[in-house]
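Complex shown without one protein chain; remaining protein chains in place.
Just so it is clear, A and B label the chains in written order, and each chain counts residues from 1 on its own.
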Amino acid sequence: MILLQWTLTPELLYQAGTGILLFLLVVAAIFSVVQKDLLMAIVGTSLVSLILSVLFLLLHAPDVALTEAAIGVALTTAIFLIALRKTGRYEE
Amino acid sequence: MIYYIASIAVMLIGLYAVLVKKNLIKIVIGLSLMDAGTHLLLVAIGFIKGGTAPIFSEPGLTADAMVDPVPQALVLTAIVIGLAVTAVALALVIRIYAQHKTLDIRKISSLKW
Partner (left out) sequence: MKKLLAAFLLGFIGYYLYTAFAGVPFGENKMEVGKDYLETTVPKTGAVNTVTSIVVNYRGFDTLGEVTVLFLAATGLGAILFGMKGKPEDKHREPSSILTTGAKALFPIIVLLGAYIFIHGHLTPGGGFQGGTIIATGVLILILGIKSFHANHALLSVMESLAGITFVVAGILGLAFGKNFLENILPLGTPGQVLSAGIIPIIYIAVGFKVGAELAGVLDTLMSTTRGEE
């Protein structure tokens, strides 16, 4: 109980959350590069954009976060998916 | 500091995809990852501890307690241009696929000399 009280300060939670988000960012980037199924790779890039948008909000850049959420998560993914529908789904 | 390391890592992962991968859509994904890493790096450089967003939404806010707005304006421009670059690159990919019926750059012989 005492341990919980001094470990869970807001500052520590903030830093731990940032660390986890950055780790997930790198993991999602690696996932989208090594994945053979291009559909999953595109979902990976979309995840990178989503995490990036949350990180911009944590860095006090709401304008950039809004842009990244609208362009990176929605439109770039849509354009990639359209291109994928017109080409092949799997990487040989 | 951890922000710098993560964003450089994302940039390098994108560069690896551009250098090594054979699939054209994978190469475009790599380009967009390099974009993302650069954006995070620029915004992280402009961050100031204890600062708030550069919007004077309440009367009491002063310029001392705000993060740097210049990298944010830069990155806002860069994201939109990145979308335009991705769209044109994917249009080229669609055109190449219609011509050659493959996305493998080893099989597209008209790109060699």
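Basically, contacts are C-beta pairs under 8 Å (C-beta built on N, C-alpha and C of every residue); 3 or more make two chains touch, one makes a residue touch a chain.
Note that the coordinates shown come from a computational prediction; the quantities given were computed from them, not determined experimentally.
Peer 1: Suppose we count only contacts with the excluded chain; which residues of chain A make the list?
Peer 2: 62-63, 65-67, 70-71, 74-75, 78-79, 82-83, 85-86
Peer 1: Which chain B residues touch the hidden chain?
Peer 2: Within chain B, the residues touching the omitted chain are 1, 3-5, 8-9, 11-12, 15-16, 19-20, 41, 44-49, 53-57, 63, 66, 68-70, 72-73, 76-77, 80-81, 83-85, 87-88, 90-92, 94-95, 97-98, 101.
To be clear about the criterion, only the chains that are shown with their structure count from here on.
Peer 1: Go ahead and note the Å separation of the Cα centroids belonging to chain A and chain B.
Peer 2: Between these chains, centre-to-centre, one finds 13 Å.
Peer 1: Over in the complex, which chain B residues touch chain A? Could you list them?
Peer 2: Contact set of chain B toward chain A: 2-3, 6, 9-10, 13-14, 16-17, 21-23, 25-26, 28-30, 32-33, 36, 39-40, 43-44, 46-47, 51-55, 67, 72, 75-76, 79-80, 82-83, 86-87, 90-91, 93-94, 97-98, 102-104.
Peer 1: Looking at the complex, which residues from chain A come into contact with chain B?
Peer 2: 18-19, 22-23, 25-26, 29-30, 32-33, 38, 41-42, 45, 48-49, 52, 55-56, 59-64, 67-68, 71-72, 75-76, 79-80, 82-84, 86-88, 91-92
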